[in-house]
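One protein chain is absent from this view; the other protein chains keep their places.
Each chain gets a letter, A and B, in the order it is written, and its residues are counted from 1.
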Amino acid sequence: MAGVVLGVTASALGIVTLSVGLRQKRPQLLQTGWSYSLLVLLGAVVAVFAMQRALITRDFTVQFVHDNGSSRTPPLFNVATMWSALEGSILLWALILAGFTVHVAHKFRRRLTDPLVGVALLTMLVVCLFFFLLMLGPANPFTTVAIPPGFDGPGPNPLLQEHILMAVHPPMLYLGYVGFTVPFAFAIAALATGRLGEGWLLETRRATLLAWGFLTVGIILGAWWSYEVLGWGGFWGWDPVENASLLPWLTGTAYLHSVMIQERRGMLRVWNLSLLCATFSLTILGTFLTRSGVLDSVHAFSDSDIGIWLLSFFGLTVAVTLGLIGWRGDRLRSPGRVDSPVSREGAFLANNVLFAGFAFVVLLGTVFPLIAEAINGRGVTVGPPYFNRMTVPIGLALLFLMAVAPVLPWRKASGEVLAQRLFWPAWAAAVTVAVTVALGARGLGTVLTFGLAAFAGGAALRQVVLATRRQGWRGFVGRTNGGMIVHLGVVLVALAIATNGHYLREVEARFEPGQTRTVGGHEITYLRTDVVEERNRTATKVSVQIDGGDVYQPALSQYPGFGSLIGTPSVRTGLREDVYLTVTRLPEDGSTQVTLRVIIQPMVLWLWVGGGVMAFGTLLAAWPGRRRRVPTDPVSAPVPLDDVPAPNPIREPVGTP
Amino acid sequence: MSRARRFGWFVITALVLVSLARATFADEPPRTTEEQVEAIASTLKCPVCRSQSVADSDVAASRAIRIEITKMVEEGKSASVIRARIASTYGDQVQLIPPASGFAGLVWILPVVAVVLALVALSAAFARWRRTPDAAATGDDRALVEQALRER
Partner (left out) sequence: MTDVEPTPDLPADPNVPLAADATSDPSSSREPGDDAPGDAAPRGDATPDGEPRDEEPAGGRRLALVASVVIAVLVALMVAVLATRDPSTVRQSQSPLIGQLAPATAGPTLDGDHVSIDDLRGRWVVVNFFASWCVPCQTEHPQLVAFDAAHRAEGDAVLIGVTFDDKTEDAKAFFAKNGGEWPVIDDPENSIGVAYGVAQVPETFVVAPNGIVVQRFAGAVTRAELDELIARYEDPTP
């Protein structure tokens, strides 16, 4: 608890000091920002340390451990219990946030007296203050409770104990969410000080990229968890909480692309700042939607009155952002222009529109039931069919852009150039479409996805091949090339989703012991049922043999302290398809029949592989590139063909005849 | 563009168009009852669970609804009739696809409106950009460039 109080006081004092320093232009006060950040981090570390110690020693006098801990929980999940419920996850958020604040203070330590950095640090401390205050107030993880002797807690929700992913998914997601606070702080600072044209954008670029990477990984892991643990056989259900994590990812992706126009042409500065602010605001809104319980969700593991705090903070953030933009934005816009819609800039503009539209649709669909209820009184549900219908066209358009944008020159493109550069990718697309249709694929959406994915994949591969031909291994690193690898990952994900959606086969059937059925080309044999007492649950495991080979054990488990049975699927992962098994009905008295649901899921492995490729590509993109030889080189000056710096590095920009 | 390349593009276009046409308009084999039930059930929300469809969930209510849907499919009723029937007893919020009429229709219309607005805004922006003249390099700009080149 002392840690939390320390965090609150340190951030509050820091805010006051920095504000005074900025207001009265006293550099020595601004320098103290560094120490205050460190104190905040210290507070967070102390608090986390205390919580983990309470969890590990099973100190049930702490309310949080009382509600969520148990002597039966395996050690790894016990550590992860900290973020299995609300209060602990706020603690995790505060820790990561404090870490990033110190990182910012450290990275800009020689420039702390610059008002821009001062405002940025101030913003970060304000966010820190908010989260620490949450822990003082509605989300206090350290309230104590009197326990009867011999008390043993219920452990975290069983769905959160099933899988190793539980230990990893929230931290990754939070690293992403919190990571976006850094560029957001600088965006606010830039708007407040009016200094938009400077290098802070480049310097926070790596932080933004890594935050985006973590968010991507967090979302993919969430989908993986949903698939492996929840038992309904899907990986994305357009659940409000899933949407909440997708929204900042969408605006973040739009930002990462749109910022390239800004670097190249100096345009869209205010729009990019808005995207950054929107991304951060959406992370707060997302946390609100997840934690407040206003929307039905598989994820709703806790209800509390933290909702109103989060909503207020969201409102505050949006108010400050919109206030700054409304006041300053028009004066800070640059008067550049885009020459032609058929150009790299045009493609990025279209990209902006598509991602903004995507985010709009997802947000609308998610909150519309609440709005309808408020206005109409009657309930409306917006389910997966709506989201799929709306987002598939957008996704297809994005795939198309992914194929075309990397080959479009800046400023203006000619049909010749495009036709020449896209020739081989177009062949890849045509062959893919023809072959898949010949093999039986039907449905315009599915086949278009195959074709456009091949198109985009071909374009990305082409870029990588050309880059490695010119620069060797360096053709893989750097923003452009890493970006192409990320695109390849997206292509894999798109292909996996399309194939899975179209070719999925599901059968629910009753089995007698020893009976075999054929499902989707696989032989499924029910062997027997066993009841197994494990440390934290009583599991009824159903042994099923697939194709006469390995035995898999989907189960229905009873966790003490939780009423209903929790189903655990068992999945045989394969290169081409997964065989997904769940038990829907156990043998009842007098019967030995068991009801199994068997789902043949094609290509699911490639979804996770695609996610991994995206993460890898992000790392490649964040790889430090060559230093500029000369300060006046443009941002993307051509690299000399041999490794020796050319005597005259100022060259013609790419694209001039 | 060379003739070979032009021909190549022609082949690509033809291949794609023909395959797409075939994929879209080819007769699909008639769906089994199970597939039809699954399709309808996946557009209805399980009344008890948190955000799962009737097709995916295993609670008693969902299983009972699936049995009811199967009966109605075998009677030959259409999907929309079946959905309406279930919604008449469980309430409209059990429909995962929001209806296209009434207030709920907004959820379909607003995205279209947003797309139209975006296109209009983009065209307006491009029109404005076409009107503004190119920035001409002033003498001061040239001097700056000279100085930078000298300093390097």
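Just a few scattered comments:
We adopt the following convention: contacts are C-beta pairs under 8 Å (C-beta built on N, C-alpha and C of every residue); 3 or more make two chains touch, one makes a residue touch a chain.
Because the structure is predicted, anything quoted here is derived from the model rather than measured.
Checked against the full complex, the one of A:202, A:438 or A:551 touching the unshown chain is A:202.
Only one of A:136, A:332, A:418 or A:565 touches the absent chain when the whole complex is considered: A:332.
Only one of A:168, A:370 or A:527 touches the chain withheld from this view, namely A:370. Looking at A:137, A:194 or A:521, the residue that reaches the missing chain in the full complex is A:194.
Touch with the chain omitted from the figure is made, among A:169, A:479, A:537 or A:597, by A:479. For chain A, the residues touching the absent chain in the complete assembly are 107, 110-111, 114, 116-117, 193-203, 205-206, 262-267, 270, 288, 292-296, 300, 303, 308, 311, 314-315, 318-319, 322-323, 325-337, 367, 370-371, 373-374, 379, 406, 420-421, 463, 466-467, 470-471, 474, 477-481, 588, 624-628, 631-633, 635-639, 654, 657.
Within the entire complex, the positions of chain B that touch the omitted partner chain are 47-48, 59-61, 63-65, 67-68, 71, 86-92, 128, 132, 135, 137-138, 140-141, 144.
Operating definition for what follows: only the chains that are shown with their structure count from here on.
Distance between chain A and chain B, defined via averaged C-alpha coordinates, is recorded as 22 Å.
Listing the residues of chain A that touch chain B in their complex gives 232-234, 237, 239-240, 296-298, 300, 335, 337-339, 341, 349, 353, 356-357, 360-361, 364-365, 368-369, 372, 375-376, 378-386, 390, 416, 419-420, 423, 426-427, 429-431, 433-434, 436-438, 441-444, 446-448, 451, 506, 567, 584, 597, 630-632, 650. Looking at the complex, you find that chain B touches chain A at residues 1, 5, 8-9, 11-12, 15-16, 18-20, 22-24, 26, 28, 38, 42-43, 45, 50-53, 56-58, 91-99, 103-104, 106-108, 110-111, 114-115, 118, 122, 125-126, 128-129, 132, 135, 148-149, 152.
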